[in-house]
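Below you'll find the structure I mean.
Note that this complex is displayed minus one protein chain, with the remaining chains in position.
The block that comes next holds chain A.
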Amino acid sequence: MKIKFHHIIIALLITASGCKKDNYKAPSVTLKGHLTYKGENINVEANQVPFDVYQPGFGKTGSIRGYFDQDGAYSLLLFNGSYKFTMPANQGPFLWKELGGSKRDTLNINLSGPQTLDIEVTPFYMLRNPQFTTAGGKVNATFNIEKVVNDANAKDIEAVTLYIGKTAFVSENGDQNKAKTELAGSAITSMNNIAMSVNIPTLVPTQNYVFARLGIKIAGVEDRIYSPIVKVSF
């Protein structure tokens, strides 16, 4: 078919008629922050510890589900409005305020512009002063553990694990570590100056650095609490 001038006009008209404004703008207000304990970031496994944000009275009743990053960071793009933030039950290596009768505390957030909001929680334990060094094809770590929760909610340490990974994502996830060693909780006699080491396996392709991280498995809690990720060169 020969393209005639009026065909072009028709095509332009059809195209132009699609140029209506959308009904809604995309959400553009940033809500971000970290999981913290007394101002310090709580480190967790990426995409494993979820949180729920609800916007009551608007749209469907379901939650906006988000996940914390490795360093406990979260960020959401939202509309201005009032929201409620809460942690689902049994998630995260920390305590969230319970209100009794299976109700959980919620945080009211009034969003009227970009906002940074840190989420203060009480972790069961904190890894203190982790130091990583390499020697003889090994990564050595020394660290202290602080037991934060000492009341009736206290839980024991099941194990402490030293992970090394090739990338900046390091965790218990099989994809995110190349080697690890485990120290059973029962073998920990002192909470100070704990030392662990892990052999660096053959890395393909070779690289002269690894990323190291410590994690505590708390008995009866699925998510581990981690130390910040440190790049160790050798």
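Here is the rule we use: a residue touches a chain if its C-beta (ideal position, glycine included) is under 8 Å from a C-beta of that chain, and two chains touch if they have at least 3 such contacts; residues count from 1.
The rule we apply is simple: contacts and distances are computed from a predicted model.
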| item | value |
| --- | --- |
| Chain not displayed: protein name in its UniProt record ("Ubiquinone biosynthesis protein UbiU", "Putative outer membrane starch-binding protein", "Nucleoside-diphosphate-sugar epimerase" or "Response regulator") | "Putative outer membrane starch-binding protein" |
| Residue, one of A:Gly113, A:Gly174 or A:Pro205, that touches the chain absent here | A:Gly174 |
| Contacting the left-out chain in the complete assembly, out of A:Ser75, A:Asn90 or A:Asn153 | A:Asn90 |
| Residue in contact with the excluded chain [from A:Asn41, A:Ser63, A:Thr142 or A:Thr181] | A:Ser63 |
| Chain A residues touching the omitted chain (full complex) | 50, 60-63, 65, 88-91, 102, 172-175, 220-222 |
